[in-house]
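One structure is given here, and the rest of the page talks about it.
In this view, the complex is presented without one of its protein chains, the others remaining in place.
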Amino acid sequence: MSTHSTSGNTTLDEVTGEPLGGANASTVPAAEHKGSGPLPPRRRRAGSVPRTRLTVALLGLVLPVLLLLVWHLLSTNGFYSPVQLPQPSAVLGAGWELLRSGDLWVHVGISTQRVVVGFMLGSALGLAVGALVGLSPWARILAGPTVGALRAVPSLAWVPLLLLWIGIGENSKVTLVAIGAFFPVYTTVSAALQHVDGQIVEAARSFGIRGVRLFTTVQLPAVLPAVISGLRLALAQAWLFLVAAELLGSSMGLGFLLTDSQNNGRTDRLLLAIVLLAVLGKLTDALIGVFERWTQHRWGSAPAT
Amino acid sequence: MSTHSTSGNTTLDEVTGEPLGGANASTVPAAEHKGSGPLPPRRRRAGSVPRTRLTVALLGLVLPVLLLLVWHLLSTNGFYSPVQLPQPSAVLGAGWELLRSGDLWVHVGISTQRVVVGFMLGSALGLAVGALVGLSPWARILAGPTVGALRAVPSLAWVPLLLLWIGIGENSKVTLVAIGAFFPVYTTVSAALQHVDGQIVEAARSFGIRGVRLFTTVQLPAVLPAVISGLRLALAQAWLFLVAAELLGSSMGLGFLLTDSQNNGRTDRLLLAIVLLAVLGKLTDALIGVFERWTQHRWGSAPAT
Amino acid sequence: MRHVLTRPDTALDAAAVSFENLGKSFPSRDGRYEQPVLTDVSFRVEPGEIVTVLGPSGCGKSTLLRAVGGLSAPTSGAVRIDDDVVSGIDPRCAVGFQEPRLLPWRTITKNVELGLPARTPSGTGRRRVAELLDLVELTHHAGHRPGEVSGGMAQRASLARALARNPRVLLLDEPFGALDALTRIRMQDLLLQVHRADPTTVLMVTHDVEEALVLSDRVVVLTRETPTSPATVAEVLAPDLARPRSRDDTRLTAMRTHLLRLLGVER
Amino acid sequence: MRHVLTRPDTALDAAAVSFENLGKSFPSRDGRYEQPVLTDVSFRVEPGEIVTVLGPSGCGKSTLLRAVGGLSAPTSGAVRIDDDVVSGIDPRCAVGFQEPRLLPWRTITKNVELGLPARTPSGTGRRRVAELLDLVELTHHAGHRPGEVSGGMAQRASLARALARNPRVLLLDEPFGALDALTRIRMQDLLLQVHRADPTTVLMVTHDVEEALVLSDRVVVLTRETPTSPATVAEVLAPDLARPRSRDDTRLTAMRTHLLRLLGVER
Partner (left out) sequence: GEGPGRGVAGGSADEIYLDYATYNPLSLIIKSKGWLEKVAAEHGQSVTWVYSAGSNKANESLRAGVVDVGSTAGSAALLARANGSPIKTISLFSQPEWSALVRTAASPVRAVADLAGKSVAVTKGTDPYFFLLQSLKAAGMSAEDVTVTNLQHADGRTALDSGRVDAWSGLDPIMAASEQNGDVLFHRKLEYNTYGFLNVREVFLRLNPTGAQDVVNTYAYARSWAARHRDEGIEVLAEAAKIDLDTATRVWHRTHLDIDPVPGEKQLAVLREVGPILVDSGDVPSQQDVDDALAGIVEQHYAQSADADAAARAIEGNAP
């Protein structure tokens, strides 16, 4: 249960804050090198993992830049016509145009707001219901099947229903985004809770820790990695549902820009919307990364459960 | 690390095959009752969890039946018009009509086929890439950000791109479904792998177990619960993406039925499509439940990591 | 010795533990039959007594302790604490498990705090945890996580957590197994010191015959006929000597040889 | 005693282990300074020797063993196996960890199989695992999962896994800590028997002074000045007696008193 555990393998990479896995299987774990002064030459490997924040960020850009190059080539070698695949520069131009008219900020701002609010509501609810279903056999038996069925209702199908129940306006849009964010958190949390290490739960219970306190002191920290990957997926799904949400009587937002450009055949704006959604998706995801690092700092290298 | 662990808390519920959590915190764990003969009366609680497969299934129907009742009331008390909210019986009628014409089987069959094939491809790829990114710091640094950005590209945005690259037909539809299935598996697996108990990984590595063998003998079984909740979400998302996929020049399938009924104002068929998607989503999800129970049987009560 | 511990206001009087024809079996691997582990275990631990349990590996000592703590229900018979049949986790007990079972994401201090009785005022609690950490010689590692301390240190943290509870029945499953000779003696002394300050009932599993003799009012020996047959109480020995006892006391040496023979060791 | 073990075809000759001014420190909790744990440890284990390590809890015994297995890199100095500096997990070693570290989802048999050297023919492997399970007295629980066996049984399974490897250097971290007196003696005998059949180099951590004296060619004692200062080798004692040794041998009793005094225990 105890000694040395995490030092051996799941070591914290000091840059990304993420533990390093077993890929460099035959070397001494990276974190052990830290204060170790000059090492015998054999231990320095060409493949050693880069460690500064900047290098990591730059390396992360390699693939996107390559993709951009491929895109540029495909769009200029005549294989695709400009309506089919506009050049990256044309997309940039469309962005510039929207930026000048001030519309870009409106689209980005309102969409981000919808996603953030919806995500907060949906994931909080997902955590609550997931905890209930994960911990209470009764809740699981009664509500599990229904929630499982609702999970497969597509975003587009919610549109007419929400229109009926909530009408148009921000409320229904945020609700739809929240529905999207709910399920990944619900699923991962309820599943992870069923697999928390029984030994430490039993130990905590033997010390009279029950109910909410058991949840917050033992079970929640133990499933934290699962919660975080649930949150990641929830955020991604919030962005996915945004597009459907912005079919609900909307005239601004990136989802609107996307469908509108698709309908109008403005492929440049369409690609702009896709790129913006991807970039915003990744940026908001990075916030979850910050939260993850904070929890790792707070709770030590992530719990092994 | 070892003794009695799972017997204490994470006990296998003999009916659902799922471990029971800490909700009945103050009672003796359920599985311990099994062969215990007559118990002192105090231990039989009114709230004890039902144990036969049938009871569990029936209890799972309570909530849906309630929902159906509410639906019936709302649709008959004049608050909503029949186009806004047709009666359950009208939806049933629409189903019967489609069933008689034989179309229902076509829609259900083709959609199920697309989801199943796409899910298989997408989740297999998600497992592979997730394993790579979860285990190799290099892969994480290089590919992590790009995959994270692609995750937020909405299903509807893929439609024009796939139309360009793959055209219409089964290939592009299955590809879109596979894209939907990819990300949940990727996210949960890559995250879970970074949190596998370092002690047992270290132990296995000290016995010369590395690379693929380390993955299959230690890491994969350890993240199995996460893989399974990833698969659950992937399957759900495959159904979600199906609707977008069936916007790709399709003339059959439940997604087509959904959008087409919406376009034609057939609310009864629209609701039928939603209900069918939910039911099929839940049914295919149950298959994952079977797989989960098989792995639990194979690997004992689920690994605690 | 050292100063007397901060006593939580909730401290209660020691309780008696009685085993009444306790039996426990586990379903076999294939679920087809029940494998009996303990059978017909009957004895009584008086309030404030220190009783140790000896027996071969896998005979059911931990199972016995778990039955008292309400962590696993007996198959037949019952355990009573004072007059109540134990059913479900019993708030009167504190358990020191055979494995340290610390929460890996909490520091040693925070782990020990978990043991404090509910509604301990935070000042009292902090003081008591600090004292206990001092007693188990972990003050220097109070801020470490379980993954950063040695096996023996984790075991001592687990002991401190159980002591923090100040229970009416203290259940300890091999609390000193991972300690070197000196630390072990110091921890035995610590247990006696805590017990003197607050004479609770202690039921403790150990493998060390000498330890059992030095510490306990009575030693319960579990034995079984073959490794697959159920264990039961073979003998209850009362080393009727005043404490502190010298490890070299000849009366103890004789009892030691007797106990070892009971356990199958011939010298 | 019992029959000689099936020997894997891959079995190799025992290797020498030498510590050369080994030092190890860990970053402190706040990362601001390095907390030294071991300093200037130098000694050599000859091929085929059985050497035990004694020392207070938390002094760095496990750390020492981990350095040999290549599980953690020394801060200064080096460990050599034969003539190669250890860097990274060393395939010539097998480690029996202080905790059992069994895979919870595999049966005991399947866990022990993990220890087999790569490319063991499956027939030979199965036979060897069965023999080992018999030797550690777990045949009856071969099909159980780690969660269904007792602490001592898990420890024995872990020992069997390390033995299955038939390594050139066997590293054992308190392999008998959770065993009762009789089982402990039987396991000690088992170790000697395996060693006789296949004289590999054994480096073993123990808390039991008697055990160290009965088993080993040499006993290395680690000590430190204060609980926070680094440990180093205080003495290397060679109980130069033929095996099997009687536990009551007076020469051993003297050495025992000497070692205990070194460890701080005055009787």
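Order of writing sets the labels: A, B, C and D. Residues in every chain begin at 1.
Keep this in mind: contacts are C-beta pairs under 8 Å (C-beta built on N, C-alpha and C of every residue); 3 or more make two chains touch, one makes a residue touch a chain.
All figures in this text were calculated on a predicted structure; none of them were measured in a lab.
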Interface partners of the hidden chain - shown chains only, full complex considered: A, B
Sole residue of B:118, B:160, B:184 or B:221 that reaches the chain not shown, by the stated touch rule: B:160
Residues of subunit B (touch criterion as defined above) contacting the omitted chain: 80-84, 110, 113-114, 159-160, 163-173, 247, 249-252, 256, 259-266, 269-270
Hidden partner chain, residues of subunit A it touches: 79-84, 97, 101, 103, 159-160, 163-164, 167-168, 247-251, 256, 260, 262-267
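Criterion: only the chains that are shown with their structure count from here on.
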Whole-Å gap between the CA centroids of subunit B and subunit D: 46
Whole-Å gap separating subunit A and subunit B, where each centre is the average of the chain's CA atoms: 18
Contacts with 2+ other chains: residues of subunit B: 1-8, 25-26, 198-199, 202, 205, 302-305
Residues of subunit D whose C-beta touches two or more other chains: 62, 71, 89, 98-99, 147-151, 153
Footprint of subunit A on subunit C - complex, ascending: 69, 71, 89, 91, 93-95, 97, 99-106, 114-115, 117-118, 145-151, 153-154, 161, 165
Interfacial residue positions of subunit B with respect to subunit D in the complex: 1-7, 199-200, 202-209, 217-218, 221, 224, 299-305
Of all residues in subunit A, those that touch subunit B in their complex: 1, 4-11, 13, 16, 18-26, 47, 49-50, 56, 59-64, 67, 80, 84-85, 134-146, 148-157, 160, 164, 183-184, 187-188, 191-199, 201-202, 205, 210-211, 214, 219, 225-226, 228-229, 232-233, 235-237, 239-240, 242-244, 255, 258-259, 262, 267, 270, 273-274, 277-282, 285, 302-305
